[in-house]
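Below is one structure. I have some questions about it.
The other protein chains are all here in position, but one chain of the complex has been omitted.
Each chain gets a letter, A and B, in the order it is written, and its residues are counted from 1.
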């Protein structure tokens, strides 16, 4: 039975880090298919990594194994293999990276701490657990090793959980923050469709969006193509987050915002 | 029978967009092989995308399916699946992106507009047709669904066609423009070998190349290694475009040119 390993990291594609992890997995589980979900995330941004995994979750089948590595504290946290209540297996550091995924899957069913010998590693570099612990563990699971053979049980209730700050919404206003800026310069906010609804910002409504440095007007639209030349738009993106966009240009560059910046949205007069 | 899906987009490898499209296709057509042609093109540059596809066309077999997404007008144009006269299937937006490929293949044999239900999508995000329309359509074709089952017929004669401006050549001079600047800083021009021949710029000839801001001398050479230290060269690149290069340096940075800039080439005195 062929398993798919879905590999996500902040290791980048500049050098051999990701490729060597592929070689390690191919050796242990030659039949497994490896899908590279992304390796280009902002380095060491655990929240961005956790969101990427949870966005992809609905498109993974139940036998998929997630290998996730965003690991600023390599060597100072536990190395985990987790089975969710939905039966998916997640492999990665115990720093919250996997937590949005297991929450979306109804929680942790079982968790173990990866034992190097169990996954066939004799020497573990203290600076490259992706190669020496996480990739081998994911490949062993893909090759059929049961979770409990990967290492000793890790107490599920003590695993690190990430919290994503929610926006505050009331009629006529939403206060949120910048979650991410994508390749096109679109600004993703921690604002969800129910927040927009609560504030009364329907499609066609014009709002005023303020940061600490600038204030612009935007119309709530549906698709990227709906924004007129030179103008801003506010839409719900493909993962159900509100995003500020600009006509064939970078909204983030024009507004001068970056991850974490506060944003106030109010009904325009 | 295993089909190959050749996937090209401007979605970038920074986040999960490309990876999620892979997951969607793996589910529908687990046997298909997906080759990533490129996802790093300048965002929203339809012409660059169309050229990449046509460059790769001679290396694709006749059963290959092209999935192409450069889609600034998502939501405001039709979503197509096209069969060329050479029998290849192309999936992408109706914005000209596919047109250089079908022209190289002798034209469009049949075209349909993708019906979400036909490809198994229940909800279409207005901002991510790659995931919800194009990837599913390409995967359905790879899994054996006939083109006519993908959606209603789209009138072939009304499909958007891209036109690439040709250079002007006469004995002793060529007037063209910058098509692209590659990773090495080499400057690709819309100038073809027959233009160089018409102007009399043979290998060994020295020419003067002028932009609006600078004028340099270059010798017509054959290979990158033929250009002496500190100098410029003019050569025919691997896709039969004329290109300006510089010895182990970026010609584009040195000349200060960018896509679309006019270039005049004249015989040097």
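Note that in this section a contact is a pair of C-beta atoms (placed from the backbone, for glycine too) under 8 Å apart; a residue touches a chain by one contact, two chains touch by 3 or more.
What you see is a predicted model; the values in this text were computed from it and never measured.
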Option from B:65, B:141, B:187 or B:235 whose C-beta touches the chain left out: B:235
Hidden partner chain, residues of chain A it touches: 11-16, 18-20, 22-24, 26-27, 43-44, 72-77, 125-128, 131
Contact set of chain B toward the excluded chain (per top definition): 4, 6, 8, 13, 33, 35-41, 48, 52, 55-56, 59-61, 180, 182-184, 222-226, 235-238, 248
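In this text, only the chains that are shown with their structure count from here on.
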Chain A and chain B, separation of their C-alpha mean positions in angstrom: 31
